[in-house]
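Just one protein chain is left out here, and the rest sit where they should.
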Amino acid sequence: MSNQNPVFIPGPTNIPDRLLNAMHMQTRDHRAPDFVETFAPVLNDCKRVFGTETGQVITFPSSGTGGWEAAVTNTLSPGDKVLIARYGMFSHRWIDLCQRHGLDVQVIECPWGDGAPADQFETALKADTEQQIKAVLVTHNETATGVRSDIGAVRKAMDNAGHPAMLFVDCVSSLASMPFDMDGWGVDIAVSGSQKGFMLATGMAILGVSQKALAAMETATLPRTFFDFRDMMAANANGGFPYTPPLQLIYGLKESLSMLFEEGLDNVYARHHRLAEGVRQAVAAWGLRLCANSPELASDTVSAIYVPEGFDSNELTDHAFNKYGVSYGIGLGEMNGKAFRIGHLGDLTDVMVLSGLATIEMAMADLNYPIELGSGVRAAQEFFRRTAAGQAIDTPAQSAA
Amino acid sequence: MSNQNPVFIPGPTNIPDRLLNAMHMQTRDHRAPDFVETFAPVLNDCKRVFGTETGQVITFPSSGTGGWEAAVTNTLSPGDKVLIARYGMFSHRWIDLCQRHGLDVQVIECPWGDGAPADQFETALKADTEQQIKAVLVTHNETATGVRSDIGAVRKAMDNAGHPAMLFVDCVSSLASMPFDMDGWGVDIAVSGSQKGFMLATGMAILGVSQKALAAMETATLPRTFFDFRDMMAANANGGFPYTPPLQLIYGLKESLSMLFEEGLDNVYARHHRLAEGVRQAVAAWGLRLCANSPELASDTVSAIYVPEGFDSNELTDHAFNKYGVSYGIGLGEMNGKAFRIGHLGDLTDVMVLSGLATIEMAMADLNYPIELGSGVRAAQEFFRRTAAGQAIDTPAQSAA
Amino acid sequence: MSNQNPVFIPGPTNIPDRLLNAMHMQTRDHRAPDFVETFAPVLNDCKRVFGTETGQVITFPSSGTGGWEAAVTNTLSPGDKVLIARYGMFSHRWIDLCQRHGLDVQVIECPWGDGAPADQFETALKADTEQQIKAVLVTHNETATGVRSDIGAVRKAMDNAGHPAMLFVDCVSSLASMPFDMDGWGVDIAVSGSQKGFMLATGMAILGVSQKALAAMETATLPRTFFDFRDMMAANANGGFPYTPPLQLIYGLKESLSMLFEEGLDNVYARHHRLAEGVRQAVAAWGLRLCANSPELASDTVSAIYVPEGFDSNELTDHAFNKYGVSYGIGLGEMNGKAFRIGHLGDLTDVMVLSGLATIEMAMADLNYPIELGSGVRAAQEFFRRTAAGQAIDTPAQSAA
Partner (left out) sequence: MSNQNPVFIPGPTNIPDRLLNAMHMQTRDHRAPDFVETFAPVLNDCKRVFGTETGQVITFPSSGTGGWEAAVTNTLSPGDKVLIARYGMFSHRWIDLCQRHGLDVQVIECPWGDGAPADQFETALKADTEQQIKAVLVTHNETATGVRSDIGAVRKAMDNAGHPAMLFVDCVSSLASMPFDMDGWGVDIAVSGSQKGFMLATGMAILGVSQKALAAMETATLPRTFFDFRDMMAANANGGFPYTPPLQLIYGLKESLSMLFEEGLDNVYARHHRLAEGVRQAVAAWGLRLCANSPELASDTVSAIYVPEGFDSNELTDHAFNKYGVSYGIGLGEMNGKAFRIGHLGDLTDVMVLSGLATIEMAMADLNYPIELGSGVRAAQEFFRRTAAGQAIDTPAQSAA
């Protein structure tokens, strides 16, 4: 069986050949000038993707989970209070991490499928008259439910409450795929990784850190060494790393940034939105329902889709993999068995998306789902025809579609 | 725009990552023992793909066209008579090559869309009472029309005529994708290349040569040096090459053979047949017509499809490329403007084929073709569901499909 | 200028093409069966390299520093006492890490160039009558000084003292290059990484963990999430990962193990010893001195070499890089300016080593070092001639050399 089928998991994404080649790189001396000359601009260029001019970018050779840990341990002390809402598997895990690191975690429980509850944050912050809450932690794109939260609204809630807490945002599965405005939204730490919008191999956490977070670093007492911002920044200042850097990923990131900037970040976001919308058209045509509780919450990088009552989503994804060799995201946590996910981020085209829709459709039909075979593909085809960027022809037939 | 969309040209094919890696190889000394130990088994293993035990395999660093030239120049002399039928662009080009090399070419003109005319060959050979025809040249798979000829029938015609002519077969776009029985069909030279069923980069002609053809080599006087079988065989006998060998392609071919044998040649053929049949189901659903003049002629590696009267197939393929970034084969020669081609050979899955069908369908709809959007995809989906090898589930819905 | 010169830094090492290709791998679904089937045997095969049958192998997407942190945070609690000797930059850094994580660190200061002081450990452990020391931390191969310590002697000292402390060993720059006997030496945690003896890209910490250490894990209260053994082991038990795994490195590790086992671990060790000995012959011929304070301490993976009084080793390594494009290790910590290092580990041959010796020799001559140009190369040539594995010829000249 070929391994050339695209994956439709919500990250790691399909890696463009150009980036595979960029990472196909022999060892170079990371203390030599050419590394220094490469690394500093890469860090700097990442700022554009985070949307920050005043912040700093810090990377670690780890996954995004390591990025969460770095955010927390560099700015907080044991017993510090943080405010966080649980509305999916990844917000759940961040809560767990905070608890394991001895923080006092105030959890707002939300229905999975909801986004960050700006109004409840506002209420909670207003109630915190002694300003003991040191940070509000928000998952921008809840990969488990396919929900994108409104970070600007969270910022507004914090401002309304006049609360000085820091704002930490998990943007692992949104950065470089959906607009992110770190400075505009007043984000203090934004946590991302190499394997999603940057289309690279897994292995690098990429963080945007505000000056306010850097100030907090000075008094934070949670223990950290590997993830210590101070060591990393001191080494980075001279173009170096406090330990052995992940050379191939750094050169890969350089090329990834080139690809993103060549396409144009706005075009990248528009492409993701278009592909996501095509998937949503298919979901509607199937008569199925997104996990996202309202249309404006629907993520442009992953769609979580409820299977009909009486069906098991794990059986569906297993079947699609075993019979057709295509991977989709399984339902996580509460969604396990109830929903499957189609990842549509990174290096992806409408053509590739159609193969993902066609395949899951076959799998659903095989399992007697009450859907019409071909209906989702056709709905996506119609949408993609109307919206193709390269579109050179505009005929009545198309307008009507 | 991503370059990750599959190509649907009838070769060069999509190259599996495994073979790209195998060809990603630093220079080694081609006079050193490890080359010798690699090359000899590769040549030998190719025999299984040709279906020959008594023949010999000879390769050249060239395209398939070079393979044709090698076949002709190594076995024939200026003025020798050859018999060949024209029923597509590639048989046409082989005729042209023979004429340019000073052969006396007896051409049987056939409608494009027909296969090799065994009965006309028989007639012509019977008429050649002085046995001046030295070779019958047949294109096994006419890439221009998507027609596979019956080589066994040609052999039977030659036997019926009791004619001693050699039988040369162009199997460039069929070998390693469709069954080939060199010994069983009495083929004297079979010409193929690296970039089709072998799924490699272009650059190597691969020939199966019978003992009878090798005997003819001794008296043939057409000039040749680069393509001289004698030099190549003498060098090959010691594991070497008469000039610098295409190392990367040779190591790639070794890996390609491993892939083919791991999957099993019969499974490879079955996979090609299944994917081709899926395409044909789509064509039928669109209400379009194959160039192949009868169903049993339809090729399993490429489908040539007439566009409806009044449409221009070049506009269609251009549009598909420009708007959706997917390449299909254009109509060649007589078919230009009248037909487009979908290549379905090499490293390909049902999932990839569906993306190719969905895309050309969008393009046709854009251009107001009288087809129903989604109809071809659905027909292929139904067929692929019923016939998937990994199929673990057999439900009423599937049986009904 | 070509970037094809080997590096002579003591890791990351030169990466064999075979491993670069193994890491040149498209995304696959890490929740799919083929990942599970790949990953479990990789972990298991690593045990052979650690020399453990009773222990367990745990990996993290991080550098070796992350491995240190994982060892400490998974088994110890704030305020726990650890015993550790400082005799180079890497033991120094591990001390620092322990201190930053709130441990009570009893440091034995040793001259740089010495190895682990087994007798002093014994004394200290005997003095710890209340057995408050929870762990003894030892750097097997001190990359900064080119010193290999005798871990067996440390174990003996611990046994002599009848002390139940755990034994943690940093074998980042020794594992898979020099013999390691985790079970025989009673090592509780051995910390290594992907980029040294495994010849891969940086990005994976690889730990061998004893049952005793796993038991300690249950009561340890240092906070950890990313590096938590429990999450990792629970996920690994099902063939999975608690977060996104570094897929390319895992497949690379699989191939690395194949290479190591094909060559044979004993042959790998012998090769490293031979190459190191060649370097040491050159150092002697130059009239220079190793940092290792006695010959039996000399490392087989890196040689740290004092420059003569009045010379600056940083100028030397800069010059070698700028003029000849070759990287050597700089002197670290106390050794900065006083010593340079030649890494000779990983994918390396005698031929490559000779180019490293010839180049640093040119650089020293350029800077008027009191050495004879060519002398080091000749000494190494003589040694390599006598000891080449493939040696087919044994002449008087060679015996005399």
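Residue numbering begins at 1 within each chain, and the chains themselves are lettered A, B and C in the order written.
Convention: a contact is a pair of C-beta atoms (placed from the backbone, for glycine too) under 8 Å apart; a residue touches a chain by one contact, two chains touch by 3 or more.
All of these numbers come straight from a predicted model, not from anything done at the bench.
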item	value
Touching residues on subunit B - with respect to the absent chain	3-4, 7, 9, 11-15, 20-21, 23-33, 60-66, 68-69, 73, 78, 96-97, 100-102, 193, 195, 201-203, 222-228, 242-249, 321, 327, 330
Residues of subunit C in contact with the chain not shown	1-6, 14, 16-18, 24, 319, 322-326, 347-352, 354-355, 358-359, 361-362, 365-368, 373-375, 377-378, 381-382, 384-385, 388, 390-393, 395, 397-398, 401
Hidden partner chain, residues of subunit A it touches	17, 21, 24-26
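Methods note: only the chains that are shown with their structure count from here on.
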item	value
Label of the chain whose CA centroid is most distant from the centroid of subunit A	B
By mean Cα position, the chain sitting nearest the middle	A
Fitting subunit B to subunit C on CA atoms, where both chains share a sequence, rotation angle to nearest 5 degrees	180
Distance between chain centroids, defined by C-alpha means - subunit A, subunit C (Å)	36
Cα-centroid distance, subunit B relative to subunit C, in whole angstrom	53
Gap in Å, rounded to a whole number, between the CA centres of subunit B and subunit A	45
Junction residues of subunit B, two or more chains touched	17, 24
